[in-house]
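To start, the structure itself, in structure tokens.
A single protein chain has been omitted from the complex, and every remaining protein chain is retained in its original position.
And then subunit A:
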Amino acid sequence: MITTNRPILFKNARLIDPDSGREERGGLLVRDGIIADVGPQVAAAADAEIIDCGGQVLAPGLIDMRAFIGEPGAAHRETLKSAGEAAAAGGVTTIVSMPDTNPVLDDPAIIDFVMRRARDTSIVNIRPAAALTKGLKGEEMAEIGLLQDAGAIAFTDGARSVTNAQVMRRALTYARDFDALIVHHVEDPDLVGQGVMNEGEFAARLGLPGIPREAETVMLERDIRLVRLTGGRYHAAMISCGDSAEIVRAAKASGLPVTCGVSISNLALNENDIGHYRTFFKLSPPLRHEDDRQAVIDALANGTIDVIVSDHNPQDVETKRLPFAEAEDGAVGLETLLSAALRLVQAERISLPKLLRAMSTRPAEILGLPGGRLQRGAPADLILFDPETPYVLDKRQLRSLSKNTPFDEARLEGQVTVTMVAGRIVFDRRTAS
């Protein structure tokens, strides 16, 4: 048993601090749950437990701004405990959980419940995002001030978009007084209509109704105009195409408090992966054309896109083993987030520090969390990984209670060896079964 009081020294590591961009060989000393020292020369504490990293990468733990967890209400798909285990195995040390639960996270008492339950059962940090509107109905704003006091880290209607512009305007206006972050799923449901995949040639071929890029861009443009009007802090949860990236770039250039994310699926996959109606590839936003995938990778590399999210969404057989158009959206992603993202490094589309920045430093900055830095005084939320270890994913090995991964049998490179949360080792592949 590891006592939390005993210091831990990581030595012989490839240290990457995505905040400063610094990359160097050295060590890192953890004491009392924080990084006590880091650098080429770190004095060993006499009583420290020593982990020889063997040249592997030591970096801040990943912060995933978007995961759906079934607790409360759908614990057969995922619990706070199982999500924590999946996250730890994937190198995610902080999860922002979505409010689309049953009951919805729109009441301070329910936020309080989730916070306590996560603390008691999850091995990683889970911070709930509260509903932006009551019951996720998009009509009346939720108790932003009281929910924030209870511990809500952001406000979002999760997988739903707020279609009423007046509601969105008032929510942005009100949230600004509390410096609360509004995270929005940008997808106009009327333009989505019956659509189930990217609109275009491939959808035409499959005989499936399409979702135009404009479902995303129209909503995003509207939101950005409302941000300009209100000054509220706004984060577009996920964008999926080049046009959206251009809209966000322009908004940032004009100084608006706008940030955005991208789902790992839209970075790693495209619509062709749907193949012959494979429902594990039915996602929202949908997998787009390869040109869009390339455009969002570019936008990530040039900083227009701030963060990468897993968009972890556990679904069971009942909701996925259906005709494509009838299946639920979503894929699990916590455990494969890092491996799938590393493909971009292997393809030389982005540097490793920049990639890690989009999964640790930037989410921490946007959410106001102290993590995401490999610096003295930062919380000891850390991952040790070899970015080049090849493996083939076997979905049966996933710790998540749901197995709906789009990466089953995929060849991936890079796996987490050790995950540490607040100075405690919560995952260790060297000893894991």
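The rule we apply is simple: a contact is a pair of C-beta atoms (placed from the backbone, for glycine too) under 8 Å apart; a residue touches a chain by one contact, two chains touch by 3 or more; residues count from 1.
Convention: contacts and distances are computed from a predicted model.
Of the candidates "Aspartate carbamoyltransferase", "NADH-quinone oxidoreductase subunit L", "ABC-2 type transport system permease protein" or "Putrescine-binding periplasmic protein", the chain left out of this view carries the UniProt protein name "Aspartate carbamoyltransferase". Annotation: of A:134, A:225 or A:349, A:134 touches the absent chain (contact as defined above). For the options A:143, A:329, A:408 or A:428, the residue in contact with the chain missing from this view is A:143. Checked against the hidden chain, the listed residues A:174, A:202, A:277 or A:324 yield one contact partner: A:174. Although one chain is not shown, part of subunit A still touches it, namely residues 133-134, 139-146, 170, 173-174, 176-177, 229-230.
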